[in-house]
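What follows is a single structure, written as structure tokens, with notes after it.
Left out: one protein chain. Kept in place: all the others.
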Amino acid sequence: MEFSGLISYLVFFLSMAGIYGILALGLNMQWGYTGQINIGVAAFFAVGAYTAAIVTTSPSPDYLGGFGLPFVVGLVLAMLVAGVLALFVGLVTLKLRSDYLAIATIGIAEIVRLFLKNEDWLTNGVRGIPAIPRPFGNLGGVDDSVAFLLIVLLMVAGVYWTMQRMFRSPWARVLRAIRADEDAVMASGKNVLRFRTEAFVIGSMFMGLGGALYAHFTGFISPEAFDPMFGTFVVWVMLIAGGSGNNRGALLGAVVIWAVWTMTESLTSMLPGDLVTQASALRVFLIGLLLEIILLTRPQGMLRERPPRPIDDGAGERQAR
Amino acid sequence: MVHFVQILLYGIVLGSVIALGAIGVSLIFGILRFAHFAHGDLMTLGAYLALAGVSGLSLPMFFAFLIGIAGTAAISVGIDRVLYRQLRRVSPIILLISSLGVALMVRSSIQMIWGPDNKIYSGGVTMPWVVEGIRIKPEWIYIVGGAVVLMVLLHLFLQRTRLGKAMRAMSDNADLARVSGIDTEKVIIWTWIIAGVLAAAAGIFLGLDTRLHPIMGWKLLLPVFAAAIFGGIGKPYGAIAGALVIGIAQEFSTLFISPAYKPAVAFGLMVAILVWRPTGLFSGKVL
Partner (left out) sequence: MTLLLAESIYGGYGGTDILHGVSMAMDPGEMVVIVGPNGAGKSTAMKAVFGLVNVREGRVRFQDEDITNLAPDRIVGRGMCYVPQEANVFPSLTVHENLEMGAFIRRDDYSDQLDRVYELFPPLKEKRRQAAGTLSGGQRQMVAIGRALMLDPRLLLLDEPTAGLSPRFIDLIFERVREINDQGVGILMVEQNAKQALAMADRGYILVLGRNRHEDTGPNLLNDPEVAEMFLGG
């Protein structure tokens, strides 16, 4: 492969890995920090992407959007809308325990998906939203993608730094205490629900940010892009593979699993045409299998978190000795 | 009036299918203490195994049905032995995540083997009967009738047999069951057999009513869980009531909102009961 081809492949790879890294960090805020199972990551991812798209594209007769606002405004609004959606979900379900939240988030993701497909007046339905602009206009060629990659990496660094700061803060100490013994924290008068909601909302806002970046990166979005496999499940595998509760683990998992995913894609794209859909099913199967193998053999992931966490109960501690 | 009865019939048929799935989810939750998110795909599995009987082995539907339920039961037990059993000690959350992985593996395997297109059990369209202006598909007799038969058999099993009572006991209090000498692993295996049979039946009935495609079960996962929660999770009888409510409500909702949003109705009902009465209609366990 010639050098510039290799560079552009690498830039593409790292951009997507970075976007998924942000999603994984957001999920880490929810699952790793507070043990909340969000199986509707795709919903917040999609909402962020669509908000950014609607806000930054040029006006169109087909749908409501097209305000032509700047890139940064799109990012901020994407995070806000995702956060509001998360708040709504949280108000209803965060009082209840994780299994209920899990089902509720599946429901939310489904409703968001239906909404995006059916409410053409806002989202252009299944036709999707095209021509989402890059922040520096179209410089064309490699420079443009490198510039965008730098923006993505900047965002990744920002989210990571924010989360590390929060991780060390007194706020996070309360979160860890909640995870260890919720009743004790409640008895000491702290509002457990508020902390959990905050973590959930912040995590969702990061997912919205990832969505916005994704929209600008691909230039075209439609409801299909946010199906449960790409939008939710793959993020979970990334977090578990990398090491839940652990920010570096989240990023490492994103890179590794994305590498596995794209490698399997290039392998299967070499197959004859009529086998292509079977091939994509095979890739899904392998990712699922990978998850099970990780859960059975090394549930704490590649990078262990140092403070103890729910996923480490029993299995992780046994392996620590 | 005719319109009302027609929609009610749709609701009862859908409710019967959801009920068979919801009973299994409730049983698994009561005895194994986790939310089994691969349940929808077990339904799909049953439907496709029966398809293999019909199109591959040219069997009559009845025998294909038996193959579907037996195969799904066996595979369900197998998945437990190989995977879930090793993770039981860790946490119910890990089991939930693991079941998501199983769901994907089952679904993608089905797609690899049978392809992504819609399939049907038999070519040729059966003409619906028309009674007083109400259209009734002959398949519905099998679906609702079959569901009733299965539920009655389950009832007799739970109430009259030693193993069925042990299942109810273990659902009540697993520790006490162990202390009494009940063979808990045996109960667990039978739980998977029953859940597998019922899920497969649901999938086959769904396929009979509409058509088969690889995500047919996954699309029903939300209504199935909503029904189980609505009726009180851990209470199989409540799941039946919950399923009928959800099925009928989903169909009636088409009078007011776009049919595309039917799953949202199930979700809305589930949220309503979680907010108003989290233990469900019949006071099951709280998750």
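When the chains are written out, they are named A and B in that same order, and each has its own residue count from 1.
Everything that follows uses one rule, which is that a residue touches a chain if its C-beta (ideal position, glycine included) is under 8 Å from a C-beta of that chain, and two chains touch if they have at least 3 such contacts.
None of these values were measured; they are calculated from a predicted model.
When the whole complex is considered, the residue among B:I134, B:A169, B:I215 or B:L281 that touches the unshown chain is B:A169. Although one chain is not shown, part of chain B still touches it, namely residues 162, 165-166, 168-169, 171-173, 175-184.
The definition used in the following text is that only the chains that are shown with their structure count from here on.
Here the CA centre of chain A is 31 Å from the CA centre of chain B. Residue ranges of chain B in contact with chain A, taken from their complex: 34-35, 37, 83, 86-87, 89-94, 96-98, 100-105, 107-109, 111-112, 115-116, 221-222, 225-226, 229, 258, 260-261, 263-264, 266-267, 270-271, 274-275, 278, 286-287. Here chain A touches chain B in the complex through residues 35, 37, 39, 92-93, 96-100, 102-104, 106-108, 110-111, 114, 117-118, 229, 233, 236, 240, 277-278, 281-282, 284-285, 287-289, 291-292, 295-296, 299, 310-311, 313-315, going by the rule given at the top.
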